[in-house]
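Dumping the structure here so I can ask a few things about it.
Every protein chain except one is present and positioned as in the full complex.
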Amino acid sequence: MSRLQLRLGLVLVALVAVMALVSVFWTPFDALYNTSFPRLRPPEWPNVLGTDRLGRDVFSRLLVGAQSCLVVGVISVGIATLLGVPAGIVTAQLPKAASEVVMRATDVAQAFPALLLAILLAGVFGGGTVTAMVAIGLAAVPQFIRIARAGALSVLASDYVLAARSCGSSRLTIARTHVLPNIAPLVGVQASVTFAMAILAEAALSYLGLGTQPPTPSWGSMLKDAQSVWYSSPLQAVWPGIAIALAVLGFNLLGDGLRDLLDPKLREVT
Amino acid sequence: MTADKEMFAAVGLTRVFGRGAGRVLALGGVDLTVRRGERLGVVGESGSGKSTLIRLLAALDTPTAGSVSFEGQPVTGRPERELGFLRRRVQIVFQDPRASLDPRMKVRRIITEPLRSPMIRAELGDLDPDARVRELMEAVGLDYADADRYPHEFSGGQRQRIAIARALAPKPHVLIADEPVSALDVSVRAQVLNLLDDLVDRFGLTMIFVSHDLRVVRHVCSRAIVMRQGRIVESAPTASLFSDPQTDYTRALLAAIPAFRGA
Partner (left out) sequence: MSLLRVRDLTVAFGRRPPVVRGISFDVEPGQRVGLIGESGCGKTVTSLAVMGLLPENARVSGSIRLGDVEVVGSSDRAMSELRGDELTMIFQEPMTALDPTMRCGRQVAEVLRLHSTAAPGAARERVLVMLGEVGFADPERIANSFPHELSGGQRQRVVTAMALINSPDLVICDEPTTALDVTVQATVLKLLDRVLASQNAACLFISHDLAVVSELCSDVLVMLDGEIVERGTASGIFTDAQHPYTKGLVATSRLDLVEPGSRLPLVEDFYAGAER
């Protein structure tokens, strides 16, 4: 079952990646400015998925939209990991009182919704993809702190870390050579799940007009565009909707599959 | 020739954990000397303080009271950076070979980890890591060709050998073995015990052997201390401990050893 999950997840993620990669070099038609087609057409040659309300090819826009999906995912997960993991490892080594303070602060931070943070940041710095990425990344930091800390605590209690200490290895060396490699799988699973969340968050922000700015297509903004023509052309919402759903599903399955892959290795009947 | 040179001298060693109502006296005023070349057994059940004792001796923990000195030099109260002399000369082999080796490191890196510590390098100078890995793996009976494998690819007994090889890497003077065969299969125990015996002889090591199993201690050690609830209740050459125990607790321990019937 988990093998299937993993494979399906990988396939979906790969699909998104391929879409993004291909669109960097080529799209059937220009996705931003080519409004030469008849508007709001259903799928018909040469527009395999039809055209949008400005006469642009939907398929091309969908392909380019995969780019912002991935970029936002990578950058925001990157931010969350780079900030959250070291913080988590450090917190694992703090004395009890200090560690409690940090963890309660993370609780508070975690309660703060990503979207609200994005809106705040957009108000201060103006909307756009960058603001969205930073906001989503920051909002995901508490989860990474939590996971990294839990993993680090477990590693730091092990005999092999004790052996390293008995060689006089410094805390930093131990964190680098023992803690990081051993919590990497845990962090990887979290990253996968956070990626899925980031895609959704970006779509939501774009829908609100705070994410990727027109004319650059993003699946979220395509949904927003589709809203105004919902009654006459419902198909407009279907394509970006499916894309978002499949991408999110893909990353979630990947995360779940990875998580299951890690666990059974540790349990065997002898 | 200081044949009786003291490797370890511990005076009034005490370790208390926790505070207030939840205080635990893990070790209460223990005095101990370990002489060079000795094979000292530390016998005790859970809660006896034997693990606490060896952590204090290896400076992996600080005592609440009392002091430890190693080869005449004080250890207690000194900052970590001044303990290079101890770190290089005292090494530990832990009980569970599944937990004492980093699962994400290749065996080669595990064995040479002590050699990468700046403190130990300052004491030892730079040794050729590859040559050292070869030497050590051969010494513990492992195939050098396996040096780039991961711990999970080895059996329990082989992993314990890797742990021993790691302990020997910085050319220590003292080997502290904390229940080194308790987690191993019966058939593998003898192999590891024979190996330890051989290595201790070959390299002229002093060994502190912690075990709850008196049968093993009798075989391996020349002298043994019996610990109970944080104190040493008896200390004697192993032969006399078995033939003429002085305390009730030691007698109870001996009586509890399961015996082969009909033999």
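Here the chain labels run A and B in written order, and each chain numbers its own residues starting at 1.
Here is the rule we go by: a contact is a pair of C-beta atoms (placed from the backbone, for glycine too) under 8 Å apart; a residue touches a chain by one contact, two chains touch by 3 or more.
Computed from a predicted structure; not experimentally measured.
Participant: With the missing chain put back, one of B:Ala21, B:Ala145 or B:Val186 would touch it. Which one?
Facilitator: Hidden-chain contact among the options goes to B:Val186.
Participant: Consider the whole complex, including the chain that is not shown, and state which of B:Arg36, B:Arg149, B:His212 or B:Arg231 touches that chain.
Facilitator: Once the missing chain is taken into account, the touching residue is B:His212.
Participant: Kindly note down the residues of chain B that lie in touch with the hidden chain.
Facilitator: Its contact residues with the unshown chain are 45-46, 155-157, 185-191, 193-194, 197, 212-216, 218-220, 238-239, 252-253, 255-263.
Basically, only the chains that are shown with their structure count from here on.
Participant: How many angstrom between the C-alpha centroids of chain B and chain A?
Facilitator: Using C-alpha averages as centres, the distance is 48 Å.
Participant: In their complex, what parts of chain A are in touch with chain B?
Facilitator: Those residues of chain A that touch chain B are 158-160, 162-170, 173, 177-178, 181-182, 184.
Participant: Spell out the part of chain B that touches chain A in their complex, as residue ranges.
Facilitator: Per the touch definition, chain B meets chain A at residues 58, 60, 80, 83-84, 87-88, 90-92, 94-96, 99-105, 110, 113-114, 116-120, 163, 166, 170.
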